[in-house]
Every structure is written in C-alpha cells, then in structure tokens.
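I am attaching a structure below and will ask some questions about it afterwards.
All protein chains of the complex are present and in place, except for one that has been dropped.
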Amino acid sequence: MKYHVFTRNRSGDDMIHAGTVQADSDRLARIYAHRTYDEEDWDFMGVVREEDLLEVNEEPISSRGVA
Amino acid sequence: MIEDVSEMTEGYKKALKATLKVSADTELMSAPAYYEMSMNAPTLDSRASCISVIQDELGHGHIAYRLLEDLGEDREELIYEREPHEFRNTYGFDQHLETFAELVSAHGMFDRAGMVLLSDIEANTSYAPWKRALRKVGKEEQFHLRHGETWMRRLVNNSEKTKQRVQDAVDWMFPMGIEWFGMPDGKKHNTDQLDYRIKGKTNDELRQEWMSHTVPLANELDLDVPAHFDDEAEEYVLEYDMPVAFDADNKEWRFDEPIGWDDVLDRWRSRGPANEKYVNMLQSGKLEVKV
Amino acid sequence: MSADAESRWPAVARDYVQAIADTKLLLGQRYGEWMLKGPNLEDDISGASNGQDEIGQVRQLFRLLEKQGVDRDWLETDREPAEYANAQPLDEEAEAWPTFMVQVALSDRAAWLLLDAIRHEDFTGMVQKMGEDEYFHLEHHDARLETLAVDQPEAVEAALERYFPGILAFIGPATYGAGEDPLVEADFTDRAVAEIRGAFREHYVDLFAGTDVTVPALTDDVPDPDEWDEKRRRSGDGHIDQRVADQLQGVTNREYVIE
C-alpha cells in the first residue's frame, strides 16, 4: 500500500507533504516514514493511506434541470 | 513552476523522466558501490560513517523513484524488474571500489559531482516537487563530502604510502568525474533538459563548477590531477584532450589515445565491470521473497 | 585506562556487558549485510539505520569496557572469532529474509532486555538514549514479523525453532532466578535472568497470537546450566566465521588506521 507522509517543523507551522512510503501495514508505514524522512526533528509526523485521501473537486452543476 | 503532471507537455514529461531516472539510478547504485569497503572500514567510527552514507544514498534514491512514481512509473518494476544494463546510473558507479582510499575519494569526488548536478537542479529546475525534495538531499550530501575530504586529508598526511593510495584513486576518478557531466556544449545536439528548464546549467558549466572544488582540493592535498586554472582563459582547463580511452579492467585512462564521444556513449551503454553484481545485490532480496 | 577499586565492576558484570556489546557488534554486521537486499527499499533504509545505530551503541559499550581495563585493541581489531561473545544466532548469515528477520528480532530484543536490566550508575542516561534507537528497531521487527506470520508462517516458525535455544542461552539459564542471579546479587542488574526469559517469550506469544506461528516453549534445560559458558553466554564453542571477524576488524584496510 502507498502512504503519504506529512510533517510539521514546529507547532504553529503549516503541515508539509514530505513524500510517500510503500508499506504492507500501518505499523510498518510509521516506521518507514520515520526512517526515510527523519532529517529533521519534526514536531509532528503522520501517515495517511493513499486510498483514504479523498480529492475535493470543484465541478460545475449540470445545467440540465437546474433552471 | 510546474507542480503536477497535468501541466506538462509530453516532451517535458519525457525529458523530466529521463533526467530523474539517471538521478534515481545513480543514487541507488552508489549504495552497492560503497558497500564492500564500508563493511571493511578500518575502524568502528569509519564503519558507522560509511554505513550512514549508504543509508543516505538509499534515501535519496527513494526520493527520486517516488517522484518517478508520481509521473506514472512503477517503482517496483524500476528497481526490481529491470535488467542490469537497463539501469541509467553514471558509469562511475559501475566500478569496483577496492580500497578504503577509493571509497573516501569517491565520497569526496563522485559525491561532489552528484552535489554539483543536484544543486543546479535545486536552484534552477522548473519542477517544483523535485526542488523541494532536494533540500534534504543537499544537506546530507554535504556530510558525505566532508567525510570524504576529511579522510583524504587524513590519509595524505598520514604517510607516503597512504598518500600514494589516494593518488592512485584520484588518478582514475578525476577523469571519470570529468566525463560524468557528458558531452561538451558544442557537440551536444539534444538540449531538451535546458530547453524545458529541468536543469539550469550546461554540461561545461557544471564541469567547471566541479573542477572549481576538486582541483583546489587536489592542490591543497598535494595530489596530481590533469587540470589547472588558466588565468588568461579564467577557467579550469584540462591537460589532455577529452575524451580518452579507458581500460576498465585496470582502471587506467589512456591519455594518449583520444576517442570520440560516440565511443564513450558505447562504453556507457555496455556498462562497467560491476554493473551486474551491483544490480543483483539490490534485487536479490526481492527475488527470494517472491519464490 | 584502569578503573580504581571503587568504580570497578565485578568480573561477571564485565562479561555480561561484553556479551551485549559483541551481540550489538554482530547485529551491526547482519543489518549491514541485509541493507541492500531487503524486500523493498524502505526495509533497506531501515536496515542501514539500524546498523548505524548498533555501531554507535557498541562504541559506547566498548568505551565503558575500556574503562574497566579491557584492552581497546583487543576489542576492536585483535580477536580470534572464538573470542567474540555474541548471541549464538548471529554466528551465521541468514539465507532468506524471514530467517534474517527472526534472527535479528530475537537478538536485538534480547540484548535490549539485558541492557535495560542494568542499574549501575555508569549506564545512567546511556541506556535511555539507546532505548530511543531500539524503539524503532523493535517496532520494525514486530511489524515485519506480523506480516511474515501471515505470508510465510512456516518460515517464521522454522526460524524461531532454529534460533530460540541460542537466544535463551544468551539471555541466561533458567537457574538464574530471583536470589540466584549473580548480577542481581552484585546489584548490577535489577531483574533476574529467569524473569527476562519469561518476559521475552511472552512478547512473542502475544505478537503471534491468532496466527499459524507457534512460539517454542521455555524449557529449564535450555541452555543446560552445567554446559553453559558464562563468559560467552552460550553452550558449545561455535563462533562467527573468520571472514566476518576480518570485516569487523577492517583487516583488508588496516593500513588506513590513523595512529
């Protein structure tokens, strides 16, 4: 499974998308994220499964039947 | 700046992928190239430093393959399913490193070449995700350079014998670093990387940049390299006609045997002596699990 | 440097720390051997990190041993393979990934439990710092073993059976219970070996609960207390290969040691 890794430098900062890891479980994803992206002493680090990341789209309402 | 694949033309995407592939494969293949001598490092402290360098290189490879994945490539396939000759890493990491002097000289000179290339991309690339990812890479490569240069200095000052070992390493690594940056600007026909602003500097500019670090280092350490700064031309000049033939078995450059760039490209394409071994090392675990 | 009488550890404590240090030295070796051939790039990166951590810890344990009068050159570069007191499962290079994972998981966890039991002031802060590394090692193993227990239960179980006796010998004999463990008696550790054995096995019983993997039982005659070598924390005279000792000692690159 693919996981996205998010980090925050210090409290009050915005979250950064640090990258991704491939892992067979959530538990492994946490370890891999730490091992791969520990170049800073992050204030926060978290992982999200790609399948759980929902894109939010802005789409025009269909004109049919609206008027 | 370009953030997403949807903003790219086909030409841009193709040029970006090709550049990323060379970068990813080069980072990854430096790990097996550094492996043998790191596991045979002379002291516990140097063993720790050398393994740390390998960890960084694997991490840098990871970053570049992840970026390729975002462009639609399959990372598993790229790492575990390609044939050795399909890897696009620099020829330098197809070589066996056989002494600790060669290992630390590679940290000092080959990683400098990587650093020069990636610093240019970090500063000038139009592909924003790569630019962001390179910040970490630059910080870590700084340490590799420091490690390599510190050890080169230690060995040069230690004894005539260890100094000679460093000189022997530099003798074949310096011209390989020169070749690393590719064809001279005047001979190069494909300028996609620059046209699409995937990188900012030309091959010759990058080569100059590399020499501006490695030639003064060699001078300071009293090591001979076939290049010097020319006051009149205000640039570094080579003391041989690039490119020249390379005897891969003996790691010797035949400076009196000029060749064409087509010959260099052929040599690169047929890969160097350690190519198969290194790729097999990296792929062995995967194969075993699949059985 | 020699320790004055006041700060001198009892001989049995010196042997104990030596065995932990050598186990970590060999863990560094095995992690290194596998850092390029894990099943994915993330495992390689984690393996290289673990290897680097172990060498860092060995460096500190060797420093303390040197203060206790152990010769530094002997520790680093001047030893026969049979003089290494590493946990017996680390004598060999595992031939496959699940075997490797069990080998390092058992060895790393056992070494950590022995280390964490030390209550001597020379270790204040140091063991806590090592624990910061170890959290990630042990989590990586357990998370990997969880997936392997599902994908390749036979391989995991076979490796457990292969390595359990050796790792129990490293932890120590069942006869070292409360009131009988010389290290507890010397006030060097605060947990008897028998207690650590129980906690160790319990951990894996919990980890593999609900899978097809059965954890070997604790038997009081493994290791046989009469055969057990207190110095090398094992039974028998097995040892690492000469080739591995040469790598650890940097034999081929000896000329690059700066005096």
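In order of appearance the chains are A, B and C, and numbering begins at 1 in each one.
Heads up, the rule we're going with is that a contact is a pair of C-beta atoms (placed from the backbone, for glycine too) under 8 Å apart; a residue touches a chain by one contact, two chains touch by 3 or more.
Criterion: contacts and distances are computed from a predicted model.
Taken from the listed names "Dehydrogenase", "MIP18 family-like domain-containing protein", "Pyruvate ferredoxin oxidoreductase delta subunit (PorD)" or "Cytochrome oxidase", the protein name that UniProt assigns to the chain not shown is "MIP18 family-like domain-containing protein".
Per the touch definition above, the residue from C:20, C:55 or C:94 contacting the chain not shown is C:55. Only one residue in the set B:85, B:139 or B:161 touches the chain that does not appear here, and it is B:139. Interface note: of C:15, C:133 or C:181, the residue touching the hidden chain in the full complex is C:133. Although one chain is not shown, part of subunit C still touches it, namely residues 52-57, 59-60, 63, 116, 118-119, 123-133, 190. By the touch rule set out above, subunit B reaches the unshown chain at residues 43, 45-46, 48-49, 52-53, 139, 142-143, 146-147, 150.
The criterion applied here is as follows: only the chains that are shown with their structure count from here on.
The interface with the greater count of contacting C-beta pairs, when B-C is set against A-C, is B-C.
In whole angstrom, the spacing between the mean C-alpha positions of subunit A and subunit C is 37.
Among the residues of subunit C, those touching two or more other chains are numbered 40-42, 45, 49. Within subunit B, residues 59, 62, 75 each touch two or more of the remaining chains.
On the subunit A side of its complex with subunit B, the touching residues are 19-20, 22, 36-37, 39.
On subunit C, the positions that touch subunit A within their shared complex are 40-42, 45-46, 49, 136, 139-140, 142-144, 146-147. Interface residues of subunit A facing subunit C in the complex, by the touch rule stated above, are 21-25, 27-28, 30-32, 34-36.
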